[in-house]
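Attaching a single structure in structure tokens format; questions to follow.
For this view, one protein chain was removed and the others were kept in their places.
For clarity, chains are labelled A, B and C in written order, and residue numbers in each chain start from 1.
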């Protein structure tokens, strides 16, 4: 038992940090640090920088153009990216559909799609949830009818993230209504340029446009865009859900957020003294730091089990539950720290170019919105209630 | 809307307080204040003093010898008794079986039992739970077979409180196994002197003997000890559960416990200063005081609704849940306040006569045991989980 | 001891509820929020006609002599519609200050004008760096002939832009955080030297940053006695907190209704999600929290009028702390139980949630007031 990183791992960290410091564009870092809006180009610039370095796909096997890093290296890299205020790597292509294509796609699909995911030429989004199929995903209805060499897709997907930027969408569709719900689902790759696709924004509680509805009206999808076998889509979906869990705990980003929170608590003043000197508030920071210290080790335990090919299994649900709760508390405390300065809603203040004077300190503007936005983390990706169902069934056998 | 007590109510409080101060025996008050063991005689002496004054049955109608007080007066009296460190009035006779006898007993039963409950001649205990029937009480099995002019009772009741002192026990027994479980239950009054009854102590986690198993082996119970009709016992049991809820929140006792906790926090020393000056600990007292302030008003709201004969209904479940949680927190904080002095287990220190020097301050000895003992409050009388089931069904209609 | 409203109060409550349900729908509210001013002057006039704007004022000044419980009824009714009009600032806070500290002339000019709906006011008290400390006033007022000159900055002044007149707290003696030396001044918003930077707030309302640069006011601008305004300000803010508690409890009740309905309507796995015991108990906990919060609301509103300042402050802090905690729980869980729908702008649930969050951050959050309450245990 040794909780310290090996010399190799420390060297790897140093190398990663150096590269990020030298190559992450300052304007992007400032946006992330300041909680400003990121546009498609911001994401893509960073994507291409990492791609050029061969680091865009840390977890991919080398033969597909990945970095071939082990789970610990990936964890270190995530942590360094977060600490440097690098933008999130959009997971839908690299971490979600790609592993499915590698595992179940045919050589043609692999040859066509994987390089374009690496290069950033294809921006992917997800077509899973439907208005009537949320926690109960298997009840999804969106029909895909086979017509000779193509499918005709109709219906509506929702809670689609950043689909407004996407070139492709991977969808779970219903190709059969016989037998168990799970047995009539197929996994389709659909070109977002296809006629009949409409993307409609859903404005979220923070007033931002991040989520969409995607409508399909007689959309033609060539058969070669079917992954694996028809009606076996649920298997691939479950594989996807179970995959790439290294990042699920969000330890790196939460450590960054904790740093930021402490910064704010040092700069805010209460009763004439820095807020952090108020034991009542400081204890709240301390409490969430304890949770995060524990989660970091728990996460590393799961990771090191992964590294030894012992499948981590439903422990991922623990990481999801704790990770999301910690993110929410951190954002809440940051909002709380600035007191009544959490009230102003200056929409333009989150635009990179904005020259106006901030209301209150420069870090105030995004805090309340960020807190509101992160309410989603206990809902999406399988709500925390669903995660506890998984734990009680898969781990506890109840 | 007026949250102040009326002049009449204040006069009533003054009168009650004066009487208790003048008549509660000092040795009993000291035992209660010091958390010492109370024996049967202690309970009975106080019972008889209140009986002599005509106050032993606050809620009973005057025609049965009760004080005929309204719910607010009863609440005030409870509060004054608690504040004066009077012992608990054992509820099994006065608050539990008596209302059932008044409502469903025949004149003979009323004439025979009620005066003896008032006088304290009869100590009652309860025979409800069985090893296999706890939360699911209606699944109780203890059979009572009719044999001409009497029943023959066999089986086992458990979680019986202070049965070792009791002269009589009221039991739910099974007189039929047909139809719904609830429809085969009868309500029997059984003389504890009857041949075939064995009372076996159950030692609880605090090392005390308060709870028993009661075994019945061919116990003869005359038919005239049946309450109401055979197989209608469940109705009477539900009536009983729904009755006498004024005290369920335990506001009076918790206010007393809060006072005591503050006393301890002022006397304990941490870092050279009174513990109460430690904001971290003081905030915990403050937090539970908030809960108690709210519960007191909630309780009075329910009571004042009762007073106007608007049945309080399932709100009682709210009182039970919050009341029990508050009691537990108060006992836990008191234990926590004395630090490592919560460790010593000096059994004899809780005997009234004990002359030894206490370990630590004189108030330390009972604290840990009290905390352990009160774990029962979220379990008995319908566990808090059952209470929430009741709320979600009866109030929320889920 | 009596928890019932008078017949008048019950009738009054029914009228208000019907009014909000009919004339202040969620869609209407959305339109109002999008307007330039962010509130409706028509609605304000209706409030005047309903007698709401003079409710707490003496009849002599065109008011109805209502007490805090009456105002509680208004705020709870308003909460359902997430009313945007500046009732709290104009009627409760500024009206309360004028009532408590004003001389006859000031009362006669201001109170009937507020009651009639012609005058809107805002309290410019908190400043950058004060957080929730009420005694922290750095804005200065220096004598100038027989008038005054005000200099300083005021932050997050609720409804600051809508106000025709401001009540500004300023230091006439002592250091920035002394209890003594604070005075109140009535300042016309559009006089020279007053800069008002308005903006929307997270909950769709409006507030402003206000700077005062050599703002000249006459001797008659002084509201109440010089140097001793702090207790008056504390009382007015406590009164405001009590009414905010009523708004919060009303919103919690509204969220519980919406969530309960959703639990019964939304089906997953072939059953209404309200069949899942975990959600049932969650809903039960939300109900319990709301009932307990309601009890604290009654306590705060009854004590808001109390003569004993210490008792009033202690109770109001207790209520603000407890209701802040309870509303955080109910708000977060209402969103959680609505799933993805709960985090959309489309449903009113997220708007109720955001308003609860901002109420908590107004006049001291739950932790601030728990601390204030806790510190009173040292005296006790």
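In the analysis below, contacts are C-beta pairs under 8 Å (C-beta built on N, C-alpha and C of every residue); 3 or more make two chains touch, one makes a residue touch a chain.
Bear in mind that the values here come from a model prediction, so they are computed numbers and not experimental data.
**Q** Looking at the whole complex, which of B:4, B:53, B:135 or B:177 touches the chain that is not displayed?
**A** Missing-chain contact among the listed residues: B:135.
**Q** From the listed residues C:278, C:310 or C:378, report the one that touches the chain absent from this view.
**A** Here the residue in touch with the unshown chain is C:278.
**Q** Mind pulling the chain A residues that touch the left-out chain?
**A** Touch set of chain A with respect to the missing chain: 1-6, 9, 72, 262, 276-277, 279, 282-283, 285-287, 289-291, 293-298, 300-301, 304-305, 315, 318, 321-322, 385, 388-389, 391-392, 395-398.
**Q** Even though one chain is hidden, which residues of chain B still touch it in the full complex?
**A** Residues touching the hidden chain, for chain B, are 129, 132, 134-136, 139, 158-159, 202-205, 207, 268-272, 275, 280-281, 284, 335-336, 339-346, 359-360, 368-369, 371-373, 375-376, 378-380, 383, 385, 388.
**Q** Please identify, in ascending order, the residues of chain C that touch the omitted chain?
**A** 276-278, 281
The rule is simple: only the chains that are shown with their structure count from here on.
**Q** I'd like the Å distance between the centres of chain A and chain B, where a centre is the mean of that chain's Cα atoms.
**A** The mean C-alpha positions of chain A and chain B differ by 53 Å.
**Q** Calculate how many whole Å lie between the centre of chain A and the centre of chain C, each centre taken as the average of the chain's C-alpha atoms.
**A** That pair's centroid distance is 39 Å.
**Q** Quick check: how many Å separate the C-alpha centres of chain B and chain C?
**A** 43
**Q** Residue numbers in chain B touching 2 or more other chains?
**A** Correct list: 279, 283.
**Q** Can you tell me which residues of chain C touch two or more of the remaining chains?
**A** Within chain C, the residues that touch at least two other chains are 279, 370-371.
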